[in-house]
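Can you read through this structure? Questions will come right after.
Presenting subunit A:
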Amino acid sequence: MTSEEMSEKKATHKQEKLRLATIWLDGCSGCHMSFLDIDERLIELSELVEMVFSPLVDVKVFPEDVDITLVEGALGTEEDLHKLKKIRARTKTLVAFGDCAITANIPSMRNPFGVEETLKAVYLDKEALNLQIPVESVPPLLPRALPLHNCVKVDVFIPGCPPSADTIFFALSELIAGRTPNLMDKTRFGA
Partner candidate 1 sequence: MLITNRKIAPPADDKRWKIVDVTMRKQGYSPTALIETLHTIQESFGHVSGEALEYVANSLNVPPSKVFGVATFYNLFNMIPLGEHVISLCTGTACYVKGAGEVVEFMREEYGLEMGQTTPDGKLSFVVARCVGACGLAPVMILDGKVVGRLSPDQMKTRIREWMSHDE
Partner candidate 2 sequence: MSPTTPLIKTFTIDGKPVSATEDETILDVARQNGIDIPTLCNLEGLTPTGQCRLCMVEIGGTNRMVPSCVAKPDEGMEIVTDSERLLKYRRMIVELLFSERNHICAVCVTNGHCELQAMAQRLGVDHIRYGYLHPRFRLDGSHPRYEVDHNRCILCGRCVRVCDEIEGAHTRDLRNRGIKTLVITDFDGRWGESATCTNCGKCVHVCPTGALAEKGKSVAEMAKQRHFLPYLVMRRKGLKK
């Protein structure tokens, strides 16, 4: 979306703001940081979309009727899966946001070893006090960390670790304009 288009849109559709949500599952929040790196363009964006849910805003419950949700992170736990299914049901356009969401990326590095061995390596095979595998108040890990699209339908993929702020801004602008962004000349796996 060009800035002219954007101002036009602002002028005509002021009352019909798109409902945008973001969330991170098994990820490092790096994609969200990159999102914030959109900097001053965030203001432009805020005139077009309403941020209805995000770790960056203070909303506790994922709302109904969301237009666009950016999901950062892989599916690492049963809770992630539960959340994602709910998000899918309540979202029109679900965006796999960053490599972890698309490929399971870093979280998937545990996959060749399996849950048991991974937990043992992390929590028991160390020289530290109180060696124990945490079980209380933590959701159980899935047997493997998975990309989002293995479990729900994903509409748009934004590769990158993290995708650059420019990529994110471009992708959102296109989505707001009702187009499917073509991102492959802007980003790639590991970008």
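Basis for inclusion: all candidates are chains of the complex that A comes from, given by their letters.
By our rule, a contact is a pair of C-beta atoms (placed from the backbone, for glycine too) under 8 Å apart; a residue touches a chain by one contact, two chains touch by 3 or more; residues count from 1.
Just so you know, these numbers come straight off a predicted model, no measurement behind them.
Undergrad: Given the candidates 1 or 2, tell me which one touches subunit A in this complex.
TA: My answer, from the options 1 or 2, is 2.
Undergrad: Spell out the residues on subunit A that touch candidate 2 in their complex, using ranges where they run on.
TA: My answer: residues 96, 99, 102-106, 108-109, 111-113, 144, 147, 149-150, 154, 157-159, 161, 182-184, 188-190.
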